[in-house]
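So that we are looking at the same thing, I have put the structure below in structure tokens.
With one protein chain removed, the remaining protein chains of the complex are shown where they sit.
By letter and in written order, the chains are A and B; residue numbering begins at 1 in each of them.
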Amino acid sequence: MIMSKTVIGILGAGALLASVPWLGLPAFYESFLYLLCHWMILALSWNILSGYSGYFSFGHGAFFGIGMYTSAGLSANLNWPFLWTLPVAALLAALLGVGLGAVVFRVKSVRGELFALLTLAVTFVVGTIVLNTRIDGGPGIYLNAVAIPALGPTASSSIYLMALIGAVATLLISYRIQSSRLGLGLFAIHDDEDVAEVMGVPTFRYKLLAFGISCALAGLAGGIHALFVSYVTAGETFTIVVPLTVVLMSVLGGTRHWAGPAVGAVAITCLMYFFTAGNNPIAGKAAVGVILVLVILFMPNGILGYLLKRTAGKRSVPPVPVPAAAALEPAAPVSTGKVLLDVRELSKAFRGVQALDGVTLQVHEGEILGLLGPNGSGKSTFINVVSGHFPATGGQMFFEGRQLAGLEAHSIAQAGIARTYQIPRPFAHLTVLQNVSLVAMFGGAALNQAQATAEAWKWLAFTGLQDKADALPDDLNLHQRKFLELTRALAARPRLVLLDEVLSGLTPGEINEAIALIRKIRDRGATIVFVEHVMRAVMALADRVAVLNHGKLIAVGPAQDVMKNADVVSAYLGTPHA
Amino acid sequence: MLEVNNILVNYGAAPALWGVTLQVQPGELVCVVGPNGAGKTTLINAIAGLHRVREGSLHFNGRDITQLASHRFCEAGIAIVPEGRRLFTQMTVLDNLELGSFIPKAKAHRQASLEQVLSLFPALKVKLDSPAGALSGGQQQMVAIGRALMARPGLLLLDEPSLGLAPSIVLDMFRAIRQINAQGTSVLLVEQNVAMAMEIASRAYVMEEGRMVAEGQASELLTRPEIQKAYLGLEAHD
Partner (left out) sequence: MSFPSFNLLAQSVLSGIFIGGLYGLIGLGLGLTWGLLRQINLAHFGLVFLAAYMSYHMATVWHVDPLLTLLILPPLFFLFGVGMQWVLSRFAISPFNSLLVTFGITVVMESIIQAIWTADFRRLETHYNDQKFTVGSLYVPVPELVTLVIAVSLSLLIWAAMRYTDLGKALRAMAEDGAIASAFGINQKGMSLMLAGICAALAAVAGICLALTFTLTPSQIFAWVGVVFAAVMLGGLGSALGPLVAGIIIGVSEAITMAVAAPSWAPIVSFSLLIVMLLFRPGKL
């Protein structure tokens, strides 16, 4: 583990706070600090799945509760030494989370609010089961007789120290994840899960991993809390309170930053204390509600997000010097005629509409193939099916001899196929540089983080976007966003590039630039299939042209010949009523 | 009747239409053709009030409607048959038609309008209670046109009505459009199927990459080199 400044800072602060029990302060301080640590663990752990990936869970209470009951049950009823119950608590919570995730994450439509509700429902179901079976059975569990591990001079300080260790660990985990591949993948899932999958991110695996870690930490917090409250009841545990508070803290602090939830936890805990200790606890509660409303309305990125935006100005530093386009490895153009993509009788039907109807086509290595046809003829569907965005309903696809049908989209990406989207779909909250380096990491090239960033810079220079590296996609104009799509596709070092109407919406001058760029891409060894309507581009670039109409392939061959084909002319211009 | 002057329309942050100018005289049937991505749908949507016009102006019956709120365009006399039909699929055919005459001045004539639509498209009579989403492509197109007619518009906008329809149905469709125009409604038609469009239109405009590149009488436009080049990428050979 790299000992970065942040890590040292966290450990240092932790060590400092660990000395509190020996300072001879009144027990109140330890309790207060305990609560801070307790909420920090809960909010940070929640954020690992929900903040980073956007799968807002309302079920944190369930896993927290499982942890609580595991520790309570094992230590009070089965006389386990308390410290040993904690890993079990974390493990059981993680198992439930992973089990739930394995089922739910496969269902495409359960996202957003639906996921929130499902996890809330799980909380109540688990709570009911716990209440009605031997786990609790009604009266709750007393922990007064449990021996408290002697970590500190007093009982309350020992509990505090356990929570402190938990908080430090959670902070470190949160930080490490955010700056890792997993974190970047989760952020991509947050912005556009389907595109992330197509770009090579193993979305199912990552969601499961994040959920498991999140639940484990919640379980840990629960286990410690059992000892703190020393009397555990189902009614108090499996409620909506924990999830709502945790959401509130994270959103307040900022869900995209590893420390955001911690900031929010500290802020809310202090606010609640300050208000409830005062003369008017009710006014205090109201004030917290008002603050939440104002923060969401005016600072949707949370406190930390707002502050960071204000102080932003530091630009990413490109590796010195910015490699010129010529510095890219020498090109290895291939034009061997070998078949790269072999599509046989490919069909795709959507609810009643036959978008692709038995298309058989071969794409040769090193060629530029134009895919044409009037609106609605199936061109985009073809790209969507080959790249794995949609599953085919019939036929077969072979890439370099390998069967593509049935592979998950991220595996297809890793096999060496990349695509652009007709309407650009960049990851809105990631910078241009991050958008590109993500693909370099997860796509066919499979580079590590440092290499991916360097690779991203090279490609940004190649397409001329290097000055926009720190910009967010929203700040780019259409031309630049299209080129970003292109850069993203290239960063994976694909063998086959599928371009979906890259030129539409560009000015004539921009189109010329793009044509030159596409030629350069082929010269570097990629094979290109492109869907286009700008005819002069097709004429200028394509070696061969394939024309679709109503989902069927009606002509394929050299461009000039095909465009004079009578069927093609009537497909485009329509047949006059004789 | 309709005057579009030099409009600039953006799609997202970037311009989609530059300096587009066109007119439709009362009673005319004008069509706009061009390859995909030329901006035809953006143009129609701007005229229907679905898209903000950045620069330039829109005048309808002498009135400047450039800054009018979207939901007021229907009252002004413009109705649209959008690309892809965009029916209210969860509602019945009858509901869709009735919604077409939501505005007060159309509601007053609802029954009469409904009879006119059904006489134009008799096949819909038995489908009135079916959910609009359950109909075939051709039938849905009929409902979409009918819905727009229920608004009793002075100008009817049609965006690629032949899209995705079988050729025989396309013939019926264009026959109906010609009839609607003959009954007095001005029509602005955007079409990919150039040959069909030129048969029923009196005048035509050709668009490419967000600009007007040619205009003239429909009958002679089909032979012009601009069309060959725009659609098929073929430079004039001789």
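Operating definition for what follows: a residue touches a chain if its C-beta (ideal position, glycine included) is under 8 Å from a C-beta of that chain, and two chains touch if they have at least 3 such contacts.
Owing to the predicted nature of the structure, the values given are computational and were not obtained by experimental measurement.
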{"item": "Omitted-chain contact residue, chosen from A:Pro81, A:Gly289 or A:Pro391", "value": "A:Gly289"}
{"item": "Residue among B:Val30, B:Ala79 or B:Val190 touching the omitted chain", "value": "B:Ala79"}
{"item": "Of A:Trp80, A:Phe124 or A:Phe204, the one touching the omitted chain in the full complex", "value": "A:Phe124"}
{"item": "Positions on chain A contacted by the hidden chain, ascending", "value": "56, 103-104, 107, 109-110, 112-114, 116-118, 120-122, 124-125, 127-129, 131-132, 138, 239-241, 244, 247-248, 251, 282-283, 285-286, 288-293, 296-297, 300"}
{"item": "Chain B residues touching the omitted chain (full complex)", "value": "48-50, 70-75, 79-80, 82, 86, 88-91, 95, 98-100, 102-103, 107, 147, 151"}
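Please note the rule applied: only the chains that are shown with their structure count from here on.
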{"item": "Approximate Å spacing (C-alpha centroids) for the pair chain A, chain B", "value": "41"}
{"item": "Footprint of chain B on chain A - complex, ascending", "value": "353, 374-376, 476-479, 501, 503-508, 511, 533-536, 538-539, 559, 563-564, 568-570, 572-577"}
{"item": "List of chain B residues in touch with chain A within their complex", "value": "11-14, 16, 35-37, 160, 162-164, 167, 171, 174, 192-199, 209-210, 227, 229-234"}
